[in-house]
Structure formats: structure tokens, C-alpha cells
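Note that one protein chain of the assembly has been removed; the remaining protein chains are unaltered in position.
The letters A, B and C name the chains in turn, as written, and every chain counts its residues from 1.
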Amino acid sequence: MVQAINRALAEALAEDPAVILLGEDIGAAGGPFGATRGLQQRFGPDRVRDTPISEAAIMGAAVGAALTGLRPVAEIMFMDFVTLAMDALVNQAAKARFMFGGQRGVPLVLRTPHGGGLSAGPQHSQCLEAWLCHVPGLKVVCPATPADAYALLRSAIADPDPVVVVENKALYAMKGEVPDAPEPIPIGRARIVRPGRDATIVAYGAAVHWATDAASLLAAEGIEAEVLDLRSLQPWDEAAVLESLSRTHRLVVAHEAVEAFGVGAEIAARMADAGFDELDGPILRVGAPFTPVPFARELEAAYRPDAARIAAAVRRTLD
Amino acid sequence: MVQAINRALAEALAEDPAVILLGEDIGAAGGPFGATRGLQQRFGPDRVRDTPISEAAIMGAAVGAALTGLRPVAEIMFMDFVTLAMDALVNQAAKARFMFGGQRGVPLVLRTPHGGGLSAGPQHSQCLEAWLCHVPGLKVVCPATPADAYALLRSAIADPDPVVVVENKALYAMKGEVPDAPEPIPIGRARIVRPGRDATIVAYGAAVHWATDAASLLAAEGIEAEVLDLRSLQPWDEAAVLESLSRTHRLVVAHEAVEAFGVGAEIAARMADAGFDELDGPILRVGAPFTPVPFARELEAAYRPDAARIAAAVRRTLD
Amino acid sequence: MTRMADPLALLRTMLLIREAEMALARLFADGEVPGFIHLSVGQEAVAAGVCSALGPQDSVASTHRGHGHAIARGVALDGFFAEVLGRASGVCGGRGGSMHVADLNRGMLGANGIVGAGAPIALGAALAHRIRGTGGVAVAFFGDGALAEGALHESLNLAAIWRLPLLLVCENNGWAEFSRSDTQVAATLSAWSAAYGVPHAEVDGNDAAAVAAAAAEAVEALRRGEGPRVLEARTHRWRGHFEGDPQRYRDAEDAARAAGHDPIARSRAALLAAGVAESALHAAEAEARDAVAAAIAGARAAPAAEWADARHGAYAPAES
Partner (left out) sequence: MTRMADPLALLRTMLLIREAEMALARLFADGEVPGFIHLSVGQEAVAAGVCSALGPQDSVASTHRGHGHAIARGVALDGFFAEVLGRASGVCGGRGGSMHVADLNRGMLGANGIVGAGAPIALGAALAHRIRGTGGVAVAFFGDGALAEGALHESLNLAAIWRLPLLLVCENNGWAEFSRSDTQVAATLSAWSAAYGVPHAEVDGNDAAAVAAAAAEAVEALRRGEGPRVLEARTHRWRGHFEGDPQRYRDAEDAARAAGHDPIARSRAALLAAGVAESALHAAEAEARDAVAAAIAGARAAPAAEWADARHGAYAPAES
């Protein structure tokens, strides 16, 4: 996936001189996960800019630059560190278009990795996207495949408003084709990963793969689960979820983030309203339990949602 | 309500020498909303401590002090400014007990006002409590009355873990009795504000009053709505909501915060699972629309949820 | 050579700010202004002087006490008043109000409700000017209390490392809300700037000509690519932190002392001494009064902001 991100950044830099990158060790070192490798050599240190360890100023500078004619793509090394950049993101970037009466947007992108599986511990593994989805003025996307990572990042950079691209760390190493001339993926559009008629599993990011694994497990039992990859979390594709639900009448929402007050809550809540008449069983969510992300391998493995838990949820809603 | 808060702080300071207050202009000036008036004179500038404009350090210092034997009660002047204090709150305070293997808790309290109605504009009106409810290790309460403000703050200060007390600015001026010897209110327990059999309205903070007004409107139409004040948002009283729902079979959740990805999403999502068999109609949410809080009086009035919208939601779920 | 600001133009700007803010004080007392407002009465010379050194391509990030900056930057009074009064014709459609007056086409990146937040925004604007080669510079105004925010430190460091055309202007009025700022900030601004190797200049913030000269010098250095600068203007806050502030924390003496340093009186006296006719000054005063009165009348007559226009305003309209 890292190569797909790299390509998206390289093409955006090549196509539009207003695009710049900034972040910690993204330049000379090519980024902590290699997503920006070679870009500084190619586009120069002015446009691919190493910053000090100053998340608040990085984000604030991105806002100022975006208001002054650039399209900055900022990287925050771990999503856990957006805690340090929330003012610029929430009080400035997200609000500028609205509170300035529509004068101008803030075309910035924040790339930041979330998720566990690497024993990176409680301060380097969090999935905090639900916070950002709650903020009017921000958009949030989360790719599950290299091709989506490419296309969603291109859409994010092209977008006139601030977009947070949440990348799942554990997927960085994932291999996958990106076509030579990829189709654009509009922000806000989900995709059916696997069709099915018995239940709908809505997921995003790494959970998409657990959901498809769960669907395989279930298929062996004769249960045909449809898997939907949200791709975008804000806005999210309510119509697609509703459409699927109206065929399957059962819904499970899965993500790596903490279940309570997570993204799944919104999907479930909307469907408990707009989709109520379609529901033949309870809406189930699969997410992380209500603790910080633990460090030890055994703890983290027990903590993280997986295909088995998703399959169990599908069985329960079919009960 | 401000007097009730003041009394709770004064009593806690008097009873426990480990309690200290810190925040911007809370000392000599008595706090921007008067909640700490007179306390510095009474307990001295060491324990009622004016800070510089350094929200990150205020919160971080509260964590360090709480780990070192104090029970700090920090104030952040507007909830909008917790954006600047999120690292200390989320990555440090919330995680310390868990990630240090249960060695010790972080008995701090953060008091912070949310909400609109004062034309304070997009950066001084936000309701961001859903963020904090999503963070394992934090507790969150939000009082709707002076008596609750008193009792919940006392419970928060006594709690061995970090508690965020969200105070609704528009309620600061609210008058109301606090008994001479008030009953403690445990964190996590809701209360029935008004009983009813036709529908349940779950609310917190200022929305509790809109909900009771809505119930009055509905009563005139022969609809008896039960109003539940959550009081605590994390943990929240799932049993009480479920119990009410199992009598009324209809649910509306109302709050001032933005509806999308708000606290109401979690309540609705849980009830779409645990309460599914009890539901005779869609779960409706009433919250703010998906824009920043606007400034102009007319805009803000249109933006904020109110009794009429809650009543309309109840009617719709009964349809 | 440093461009000389026209002293009469400086006075005009200050008069406009003063008239506008004193009118707002009255409107506020009468309940016509929603929310809360922070006036810069007494500090006009800083806004007027600094902005006189800027061109149309430059960027300004302001503070909660930003009326003066907006007016000095040339934001139209009509849109300004309509905004602060929450009308549809406000420069921000009535969605932002006093703390968010912005006019991006004039490089006014907005007042800001978050103390310290303007500095990183201006830093980014300076970066954009550099990368885009506009020749522009960016200015961040901030208060003496704001120096306690980490954002100031991060911004100065980044500007210094990157040698960006950023001018940080401290309006040192001695107060941070209800507290003396010297009880809040241990660093002097000169030592703080020096620690980062950034030149610092101090100027009498009640002397518009002096501010203008100092700002012009700094801005020229920025345009020459010499890296960031800090300009500290000592001035006085005449009124409360916000309108309606009873100022129990402040003795009458302090307020009186403040009023003894009227930048407008000073500028007026200097102009008279320089031979400008009193009638010209009266004309300028009348002009300011009339402009403000007209803007207020316009704002009052303007329709209220409408939710139907605002409700989809968080995002760009979808292309179709």
C-alpha cells in the first residue's frame, strides 16, 4: 500500500505546483513508513519538507498555507499524535469555510496512520477517526487496499475542503495492483467487496479484510454475507448501506476502533432510523473493547477484532 | 448552577487537602463564569491556582500532580479549547492506569463548559463530549440542574479515575435548590425526570430541559413521553434506558451536540442491539446539524435543537 | 530605503478604528451586538502602523481582539459592521462574528477565537508566499498573554529554521484577560526572540509613526529573505477584556494611565505641529464618524442572516 500512496503523492506533486508535503522525517528519510520515499529527491526540500517535532504548528501551517494558495499534504506520524494538532484541524481547518461565510475553503490533506497489530502499544495504535467524523467541515477516508489508497488520496488532494486520510499501519505492507490509469474514487462512495443476501457487514480499513474472511467462514455454513467497504467515513455512503440492508435485512458493522462511541455507532444509529423497517434482527457492532490498546502480543491479539468475532456477530443477528 | 459548582469545589477543598484547582483566571478573578469565585481568597493561591494561557501544560500538570498525590480539578475555559489539551487527557490521563498495569489511577477532574445560545460563535460553543466518551479510561458527566452539578462534581472529585465534567454554559445562570445534605449521585446512573408510557426521550445537559418541554407539548396531544436524564455519558446507564424502552417501545435521543457521530449515536446503536426486541418504531436522534455553530442569533437559534424538534421526533417514531 | 507611512493616513485609519469600536461599545451596551466583543481602543496605533507597511499580497492572522487589524487591513466597514451585528451582508455572512472577521481576498486570514492560533496560520501563509514566490509576507498579531501558548514557540522555531517571511507582532498591553501578563509569562520577548536567533524590535505602541517605521523596516527585511522578525509594541488596553467586563481586578489608576497614552491624540498633535491644518483633521474625524454611521445604518437595514443559506456551508457545494 505504501507504494500506492507514494505514487499518488508523486503524481499530485508532479501535476500541481501548489501541492506540497510536510511532516516529520518525510523528506530526506522518506517517511517513517516509507510512504514519501524518493519524493524529496525528486521535488526538492521546499515542496517535500521535513519539519521539527511540532504537530500543532505543522497542522496550523497547513491551514495557513491552504488559505494562501497551496494544497498542503501534512503527515502526522501516528494518529495518536493528532491529539496535539486538534486545534488547527478542528477549530481552524474545519471551520474556516463556514465561519468565513464561504469565502474560501481549506484544501489540505492530513495523512495519518492508525491501528494496531504491531505491538506498538497504547500511544501508537489508536483509531481515533470517530472524533474527526464528528467535526463538521472535515472529510475522512480510510482505504482498505492499495488501489483505494491511491485513488482516495488523489481525491483527497483534489478536494476543496480538508480531508483526513486515515491509513492502516498494518496494511502498509499489503501488496496489490494499482491500474496504470486508475478510476477516480469519489469521496463518500462505498463499494461492495463481496455480494451476499443473508446479512450485510459494513467495514472499513483493516476490518474489510476481516469481514471478507468472516464472509468466507460463514459461506462454509451456508450464510451469504455481503461485505461493504465504506471507503469514506465522512461523508459515508448511507444510500449504499441502506440499499444493501434492504436486501439482506441484517446488519453488522465492524471496525478496529473502540466500539463504544465509534464510527459504527453512527452507522448503526442511522440504520436504526432510516433503515428500521428493513431490519429483521438487531444491529451488531464489532469493535475493540473499552480499554487502551495493550502492548503484549497475546493481549493485543485478544483485543483486536477479527474475522471470528465478525462471523459470530453475523450468526447472532441471524438468530 | 454556578453557585452549586462553587459549593462543591469549596467543600472538596475544605475536606481534602489534596484537592487543588487550576485554570486560567480562576483565582483572583473567580473564574470567567464565576464558578470559582471567592475560593482563592479562602484557600490561598497555592491551592486555587491561576495559570497562564497554556492548556496543554495545565492538563499535563494535572496528570503529573494526580500521579503524585494530589486531586487536581482543572478548568478549561471553553470546551473548544480541549483541542489543545487532548494529549494529556487522552494519551496520558486516560491510559495511565491501564498501561501502567493498574499501579495507580489518575484522580483528576477536568471541568469545562460546552454549548451555545450565547452567540459565542464557532470556536466558543462546541459540544465535544462524544470524543471523550470514545476514550477508554475517561469518565464523562454532564449535569442538567444545579443539584446535579453539585453532586456529580463531588462524585467526580472523589473518583479514583479521570472524570470530565461538562457544564452547559447556558445553564450556569440556572437557579435551583441544592439540599443542605445532598445525596451523592453515582457516576453512571441516569434519572427519570418525567415518567411516561408512550415513548422514551433520553437527553443530557441543556437538552434535558428541551426534552421536558417537549414532553409537555406532547402531553397536550395525549402523548406521554418519559424523559430520562443520562447525567453520566461515560459510563452511561444502559440498564435504565433499556428498562424505560421496554415499557415505552419508542426511543428518541436528544442532545445539543452535532447529531452525526455524537453521543446519541452510541445510545441508539446499543438500543438497536440490546433493545432491538423492544423497539416498535425507529430510533430517532435530535442533535445539531452538520455545520459549525453559527454566530448570528437567528442562525444559532435555527441551529440549536429545541423542544419542538424533539417533540416532532417523538411524533415521528410513534407514526 | 524604508517607505515612509503617510502620517495623515495613519491617523485616518486610527480614527476609523476608534470610531468603529466606540460605536460598537455603545451598540453592545444597547444589546445590539450578539455574543461578546473585545475592543482594541487605545491600541489602534499598532494595527494602523503595522498594516501601513503591508501590500495587498501580504497576509495577516489576527486575534480575538481583531477589529483594528481588520479595519487597518482595509476590510470594508459595511461588511465589518454587518458581520459583528450578525447580518446576512456581513463579510462572513454573520456566521463568524467579531472573533472571526476575515477577508481572504485582502489577505486578512481572520480574527481568531483561539489564543495563539494565529501564529501557526501565519507561518503557513509565509510558507505559501515563499513557495509560490509571491514576494508576500505574513504577519501574526498576538497578545502578551498568548506567549504562554506552545503554538507561539513552535511557530517562531519553524519560522527561524525555515527563514520564512513571518513577522510576529506582539501587542503588549500588560494584560491577559483579568491577570497582569507579567505574572503569567516569565520570558521577555526580546530574550525569547534572541534565543531563536530572531531579531526583535521594541516600539512605542502608542506612536503610530514609530510603529509604522519599525514595521516597514521589518517587512523589508522579510522581503529581502532575511528570515522572521519579532516586533513588540507596548500599548494599553483602555477598556475591559470584553465589553461588559466590570474590571474588578484593575484599579482606576491603571485605566487612567492607559488613557494618558492616546495614540490618536499623539498623532493629531504631531500633525498639527507639522503644520497640517486643524480643519484637515476635523475633516478626517468627520469622515470616520460618517463612514461608521453609514456602515451601522447599512448593517441595521441589512436582512438577518438566514439559516437556509448557512446550513450547507461547511463544505464546498458538490460539483454537478
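Everything below uses one rule, namely that a residue touches a chain if its C-beta (ideal position, glycine included) is under 8 Å from a C-beta of that chain, and two chains touch if they have at least 3 such contacts.
This is a predicted model, so every value here is computed, not measured.
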item	value
Left-out chain, listing which of the shown chains it touches	A, B, C
Candidate in contact with the missing chain, chosen from A:44, A:184 or A:289	A:289
From A:47, A:124 or A:139, residue that would touch the chain that is not displayed	A:124
Hidden partner chain, touching residue among C:23, C:161 or C:270	C:161
From B:38, B:160 or B:184, residue that would touch the chain that is not displayed	B:160
Omitted-chain contact residue, chosen from B:29, B:66 or B:110	B:66
Where the unshown chain meets subunit A, residue by residue	24-25, 28-29, 32, 50-57, 80-81, 83-84, 118-124, 289-292, 294-299, 302-303
Residue numbers in subunit C that touch the chain omitted from display	147-154, 156-158, 160-161, 183-188, 191-192, 194-198
For subunit B, residues in touch with the removed chain	18, 20, 46-47, 49, 51-52, 54, 56-57, 59-70, 72, 87-88, 91-92, 94, 96-105, 136-137, 139, 160-161
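In this text, only the chains that are shown with their structure count from here on.
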item	value
Longest centre-to-centre distance from subunit B, chain (CA-based)	C
For subunit A paired with subunit C, centre-to-centre distance based on mean C-alpha positions, whole Å	39
Centroid distance [mean C-alpha coordinates] between subunit C and subunit B, Å	36
Distance between the centres, which are taken as Cα means, of subunit B and subunit A, whole angstrom	29
Residue list for subunit B, restricted to those that touch at least two other chains	56, 80-81, 83-84, 121-123, 290-292, 294-295
Junction residues of subunit C, two or more chains touched	90, 94-96, 100, 112-114, 150, 310, 313-314
